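The structure appears right after this line, and notes come after that.
All protein chains of the complex are present and in place, except for one that has been dropped.
First chain written, first letter: the chains are A and B, and each begins at residue 1.
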Amino acid sequence: MIHVIHPGLQTTIQDGGRIGFYEVGMPPSGAMDKYSYAVSNLLVGNNENASTLEITYLGPTLEFKVDTVIALTGGDIPPKINGELVPMWETLEIKAGDQLSFDFVKSGARVYLAIAGGIDVPQIMGSRSTYTLCGIGGLEGRSLQAGDKLEIGTDNERTPIVGARIEDKYIPTFTKKHEIRVVLGLCSYRLTEESKERFFAIDWLVTPEANRVGYRFSGERLNFVDREQPFGAGSNPSNVVDLGYPIGSIQVPDGVEPIALLNDAVTGGGYATIATIISSDLNKMGQIKTNESVRFVSVSIDEALAARKVVKNQLEEIKQQLNR
Amino acid sequence: MARYEYGGDEFIFVELSEEMSLEVNFQAMAITEELRKENQPGIVDICPSNASYMVRFDPDKIHPDELIAKLKDLEQTVSINDFEISARIVDVPILFDDPWTNEALMRFRDRHQDPTSTDLEYAARINGFESKEELIKAITDSPYLVSMIGFVPGLPWCYQMVPREQQIEVPKYVRPRTFTPERAFGFGGAFAVIYPVQGAGGYQLFGTSATPIFEKDQRSYDFKDSMTFPRQGDVFRYRSITLEEYEEIRKQVEEGTFRYLTKDITFTPKTVLEDPKGFSEDVLRRLYA
Partner (left out) sequence: MMSESTKVLAAIPGMFYRKPSPEEDVYLNEGDKVEVGDIIGLIEVMKTFYEIKAEKAGILESFLTEHETMVDAGQELAILTEQSE
């Protein structure tokens, strides 16, 4: 059992996500940075879909009531056990009575806390991920609150080795300027050629409206090609006949501020989508904070698939090393 | 001509038409149904939408270009002429012009095209109706095809089964509201919707549905198999009700005893497209028989 002394800003239970229900409008939820999430579970010997705590910006204070093994990965929000700094990306031993707390965030935005066995909450549609908008998954469908008690689950498949550490080359570092790769397309024909160029040419600032639903960026106005709106679309030039939104797709309502749709986003609607963040860079998006800047980089589908393979191979190599 | 687009490395988006029509929605339904039947490995989600559809896939199992080739093939071979839809006709009771929706929409007048009237009055005027009562009559006279599900879990986009010249069309809000009440009945573009849960939204608001669209506890009969009620292809008839009936239905919903009035129906796109009025009359006759 783990007691929540202080919940942090937004700490939720997340796993690999609620997959296969997009057609009824159910977004996947799940860990925003799937790479860090996966590594945290590997370090404590959990199976691939075990639930972890996703910690955003400001860490919680937790008290462990049992001896266990944990690992912390993701952005650099320095963790402390009983007030002493401890390393991230390493398997750590916990004794009953230990308190875990955090310093201010140094870089990145989200930390994953894996506990051997995962966190035991009911599975909803095959997942324990929290989706706060509909109040499902996780602990009562919400972020953690002071006084909550978390039960440890049985999602472990290997015995973890305390002190096992991920090699530095596998540990991502996060700065305040980011490059995010996207595949241009979907309804990008709606933007003028000049606006398409500007989309890739400027640094976009992440506004305070940046959460698990999506990130909103400020920069400059983008313009749409003049046309008579097709029947059923609505009158704004950024409107299309309501359609499905891929996870990671970017839209620009009224041309004003681009929004990247992420894990808890709406699954469809009536705004023209212009590009989609590639799966490997969705991990990076999850580590971007408000007030940081993003430059979008256009890549081909083959480059996107190659980047995906790189992440997959890295996780495979980490798995091999930890199993040795 | 259909457009095939990559949605990153996990989605293919297919726009069959830029414009909404019953034909194109039936086409999206027919293609996605065929794709579902084929049960191809590597397909994660099949999401039909209004004039388009989207497929989520696992690129480790199927290359996107291979999938696109497959989908283009379906576009050629699947015809709505030999497509049959098995669905439900559903009676959906709506309290129009209700106090809760009006309270909510008055809070966002600065985001609306016409801050001086309500959404119903505005929509009636721009669609050439004499009064909001006439608009409500037009909305409730003919049934709708549930043409897409999404936005949030269960939200049904509904397209009225009437000829183009009779379609009601309204713009979306100038800037979206940050609040929409749960079960609000809205209209945007050529689509009617019911918001399953409270949240942001940009559609014009006309009323409140007495009945749930999303039920996370899955207590009542219609939610036994799923937290969401609407399915694509369903035929919804929106019926205007009094405050008295609204309160009676709400009581049943809260007690968990409510059950939607539904009838099963099998129909072809052809019957709808050739004689929408006849189809509509047939639907209402069966529903209330």
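In this text, a contact is a pair of C-beta atoms (placed from the backbone, for glycine too) under 8 Å apart; a residue touches a chain by one contact, two chains touch by 3 or more.
All values derive from a computational prediction rather than experimental measurement.
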{"item": "Visible chains that the absent chain touches, using the contact criterion stated earlier", "value": "A"}
{"item": "Option from A:T192, A:N223 or A:T290 whose C-beta touches the chain left out", "value": "A:T290"}
{"item": "Residue of A:T192, A:N211, A:S298 or A:Q321 in touch with the missing chain, whole complex considered", "value": "A:N211"}
{"item": "Identified contact with the non-displayed chain, of A:Y57, A:Y131, A:W204 or A:F217", "value": "A:Y57"}
{"item": "Contact footprint on chain A, counting only the chain that is left out", "value": "9-10, 56-58, 104-106, 176, 208-211, 289-291"}
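Everything below uses one rule, namely that only the chains that are shown with their structure count from here on.
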{"item": "Separation of mean Cα positions, chain B and chain A [Å, integer]", "value": "30"}
{"item": "Residue ranges of chain A in contact with chain B within the complex", "value": "19-26, 125, 133-136, 141, 182-183, 185-187, 230-236, 239-244, 246-249, 253-254, 266-270, 273, 276-279, 301, 304-305, 308, 312"}
{"item": "Contacting residues of chain B [partner chain A, same complex]", "value": "5-11, 13, 15, 17-21, 44-54, 56, 59-60, 63-65, 148-155, 157, 159, 164, 167, 169-172, 175-176, 188-191, 197, 199, 202, 214, 216, 226-228, 232"}
